[in-house]
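The structure under discussion appears below in the form of structure tokens.
Every protein chain but one is kept in place in this view of the complex.
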Amino acid sequence: MQLYKDFLEAARKNDPCFKNKMDVFLYPGFWALFYYKISRWFYLKKCYFWSHFWMEIGKRLTSIEIHPGAIIGKRLFIDHGFGVVIGQTAVIGDDVVIYHGVTLGATGKEWGKRHPNIGDRVMIGAGAKILGNINIGSDVKIGANAIILKDVPDKMTAVGIYK
Amino acid sequence: MQLYKDFLEAARKNDPCFKNKMDVFLYPGFWALFYYKISRWFYLKKCYFWSHFWMEIGKRLTSIEIHPGAIIGKRLFIDHGFGVVIGQTAVIGDDVVIYHGVTLGATGKEWGKRHPNIGDRVMIGAGAKILGNINIGSDVKIGANAIILKDVPDKMTAVGIYK
Partner (left out) sequence: MQLYKDFLEAARKNDPCFKNKMDVFLYPGFWALFYYKISRWFYLKKCYFWSHFWMEIGKRLTSIEIHPGAIIGKRLFIDHGFGVVIGQTAVIGDDVVIYHGVTLGATGKEWGKRHPNIGDRVMIGAGAKILGNINIGSDVKIGANAIILKDVPDKMTAVGIYK
């Protein structure tokens, strides 16, 4: 219920095409969060097989993969959503907007905490890859197809290969 | 029926693997146009919920998202198709070829007309993002993973970050 209200607020603010309250149920970004919550419930109980199972169900139905280990703030709005991958140790603040094709991933060089931290009100453009245990500040904008490999300070816009 | 004939012609011209007339029904690019037509029918009648509903059905079945507001020319050939997103106010000419991962999107700075216009016989490489209310001329080629943020004149090839 809270999920519905939060998503409604986020959709209204971020999608110029948004028309109708019922539309919320048509957004894959809404369902991705719904399955994430189920998957996370099993994860916190250490039922890893069922956690993984519900993650995969959500992933096939929405094309968005959110690892149940990720910690997600309020009103996350994933628009379009194809191929979004959010890794196990990613941490996301409030009011973040993520477009399709975005990866919050690892570089393959770290184990343990190996995915990024994202601040509040961050906008991440389509196809951007944010890799490694780095910090993205609040109010940051990340350009489409950007590769982010180091910390981005608050209020900055980062594009291209940023390392 | 016209859709079938047009798609057959486009597939023959653009896909070196094309073998068989029946194959048309296996291309997600064909079904994406089919669902787009249903969705657009409701859209033009201003039944926005059902329009959105059929858009989502098409999107889940084909992994291609075409907003019913987009205006599409003849013989559009979307190859592979995963994660293609075509925005509400995009306009596409005839004989265009679009590969997987392409976005005809918005920059987030404009409302109203905020998606690109694409000329005739344009080829858009995999993963390219064309953002904002810009004009892509005819016979243009756009490189894979390119980011296009300003007008591209006729017959040009644009790659990398083009702004």
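Labels A and B are assigned to the chains in the order they are written; within every chain, residues are numbered from 1.
Simple rule for what comes next: contacts are C-beta pairs under 8 Å (C-beta built on N, C-alpha and C of every residue); 3 or more make two chains touch, one makes a residue touch a chain.
Being a predicted model, the structure only gives us computed values, none of them experimental.
Visitor: Given that one chain is not shown, which residue among A:18, A:34 or A:53 touches it?
Guide: A:53
Visitor: Decide which residue listed in B:39, B:63 or B:103 touches the omitted chain of the complex.
Guide: Once the missing chain is taken into account, the touching residue is B:63.
Visitor: Could I get the residues of subunit A that touch the absent chain, sorted low to high?
Guide: These residues touch the chain not displayed: 48-49, 52-53, 56, 59-60, 63, 65, 67, 69, 82-83, 85, 88, 101, 103, 105-106, 108, 111, 114, 127, 129, 131, 145, 147, 161.
Visitor: Which parts of subunit B face the unshown chain closely enough to count as touching?
Guide: 16-17, 19-20, 22-23, 26, 28, 61, 63, 80, 82-83, 99-101, 123, 125-127, 143-145, 159-160
The rule is short, and it goes like this: only the chains that are shown with their structure count from here on.
Visitor: When the C-alpha atoms of subunit A and subunit B are each averaged to a single point, how far apart are the two points in Å?
Guide: Using C-alpha averages as centres, the distance is 25 Å.
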